[in-house]
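Just one protein chain is left out here, and the rest sit where they should.
What follows is chain A.
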Amino acid sequence: MSAQKRRTFKIEAFKHRVEIDPKYAERTWKVLEHAIHEIYNHNASGLSFEELYRNAYNMVLHKYGEKLYSGLVTTMTGHLKEIAKSIEDAQGSLFLEELDRKWGEHNKALQMIRDIMMYMDRTFVPSSGRTPVHDLGLNLWRDNIIHSSKIQSRLLDTLLDLIHRERKGEVINRGLMRNITKMLMDLGPVYQEDFEKPFLEVSASFYSGESQQLIECCDCGEYLRKAEKRLSEETERVSHYLDSGSEVKITSVVEGEMIANHMQRLVHMENSGLVNMLVDDKYEDLARMYSLFRRVTDGLLMIRDVMTLHLRETGRQLVSDPEKLKDPVDFVQHLLDEKDKYDLIISKSFNNDKTFQNALNSSFEYFINLNNRSPEFISLYVDDKLRKGLKGVSEEDVEVVLDKVMMLFRYLQEKDVFEKYYKQHLAKRLLSGKTVSDDAERSMIVKLKTECGYQFTSKLEGMFTDMKTSVDTLQGFYASQHAEIGDGPTLAVQVLTTGSWPTQPSAPCNLPTEIIGICEKFRTYYLGTHTGRRLTWQTNMGTADIKATFGKAQKHELNVSTYQMCILMLFNSVDRLSYKEIEQATEIPASDLKRCLQSLACVKGKNVLRKEPMSKDIAEDDAFYFNDKFTSKFIKVKIGTVAAQKESEPEKQETRQRVEEDRKPQIEAAIVRIMKSRRVLDHNTIVTEVTSQLQSRFLPNPVVIKKRIESLIEREFLERDKADRKLYRYLA
């Protein structure tokens, strides 16, 4: 090159420009050009990096950067064109391999070239706004190879074809795929533009086709399994040879085509859709549906809505089916079972999703309240459990059962109706001594108190207190009597405080002489210790154990109601009595008397009396005889007049009427409370406020509220505003 003159080493500033003649520049360039050729021809080993670097440096230094750069472009382009040809000529599967190989080589070459041109890269390039060498190399590759007309579409088609085949189950060269896609990624937007976009389009049509086909031949569960599989496949594909950014895009395509587009059809598929899965407890399928539908807009909403509709419909059928309503205990058990079933489904398959829990709750609340006997039936269920159902059950299990019942209780809109029935049933249990566990009873009261407050349970607790006190009173009574009782009848008394007990007081009937004595003794004793109180015998309740001797000296012990005792004792003095005579002697009310006589004379195995005529119904001119011929294999015979546990229609009406009457003062109290604090209020706001204040007990009827307001206006608690008739004003 240039001769190196020996001189003393001195650093001087450039004093003047040193122009090199163009021929020199041309020569320098030629060296570099040659080097590039060599590099592309894999003959780089023979080159001196230092020399080449220096040459490039000098060119730039002497203001031949432009020549250098454009020469570089030309040379590289030329090589790339050759490379393109060789790739184009590759056959079949060799196409991608060739592309991959050449890409690798190009990169290596590019690196070397860049190193050589580093000075230019750092000075000329930025100052002239040119693309840096590395990027230049990539761009040239892109323009000449990837976007070459013969390669561009072929490349895309090859890639898509391979993916398609893999989807169809073939094994493909993933490593090669990875390299190619990586190459595309390195080329900037090429990956997205040239590959990803068409890839997504093709995938969409692939999955559209596949989903169409599958939905025709698969049932819902199968289809979902296949969809799930496809999704995981695609995710795996991305991780192996696609850009990670593609994952969310491709999964969204699959979700759209396979799930979103067929959601309706899947959910409603006959014999295998959502409803079938729910009915058959297909936890796995449901879980899969949940996790797949979660991915698409409104997917979970659809599941939830269909589930809610189904629940409401089955619930509605359950509460309106007269067959199911025959046995209240059974009915409630069905409700509990249904709740358990869905709780399990939601926990196992729906991820304990709160929105599903809410849907479940609102559905139960909806259909339980469709039947206005639900409060009564739930109370009967508890009654059954506390009478016998919970016998021998451990404490924890008792709690579990009661807690489940409380859950149903919470759904009731008419909690005050439940309260009324619960009181009635509790009273019966306590008075007949038929409760399986005092602790369980107490536990239930506590739960009700926690849920509804003190007022709800104060009277119930009063009943328990009365029972306990009665025991003490009775003990005191017998202690005070010493030996005076002797052979006479034994008396067991429960003293009930009026007001705590739901029982209707009745006028006492005529008691048999045999027991009047001891009854009076008790009365005297009690009133002696409790002055100022009044006692009334409730002869419509109570039981008696009577020893009876029949023909052939058969002795039996009869357990009967108080009324029945009064009737039977009459037969101690006579053998025959007419209906009228019995009525007169006992003064038992007619309807009760008829029922008692029926149970004493017309029931097989319990007919201690004989009736003439032998008809089933009691007529006023019937005659009754002591049935000498009565037999029973049991010594102790129980003759009940147990009324059906479920209320008869007239009783039901009565109870409901009482409930309605009880609600009126509660509504009025609420109105007064609200008006006292707000002073002036419009009608609709009053209705809203009253409803919200009372909703823990019952749902007040807006018409009733209006009537109460008018009643309060009449009694001058409220008045209408003079200017605006829709406003009410509190009158102090």
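Basically, contacts are C-beta pairs under 8 Å (C-beta built on N, C-alpha and C of every residue); 3 or more make two chains touch, one makes a residue touch a chain; residues count from 1.
In the analysis below, contacts and distances are computed from a predicted model.
Of the candidates "P-loop containing nucleoside triphosphate hydrolase protein", "Defective in cullin neddylation protein", "Multiple chloroplast division site 1" or "Aldehyde dehydrogenase", the chain left out of this view carries the UniProt protein name "Defective in cullin neddylation protein".
In the complete assembly, the contact with the undisplayed chain comes from A:Ile713, out of A:Met118, A:Val306 or A:Ile713. Residue A:Val703 is the one among A:Val171, A:Ala553 or A:Val703 that touches the chain not shown. Hidden from this view is one chain, which touches chain A at 682-684, 703, 706-707, 710, 713-714, 720, 725-726, 728.
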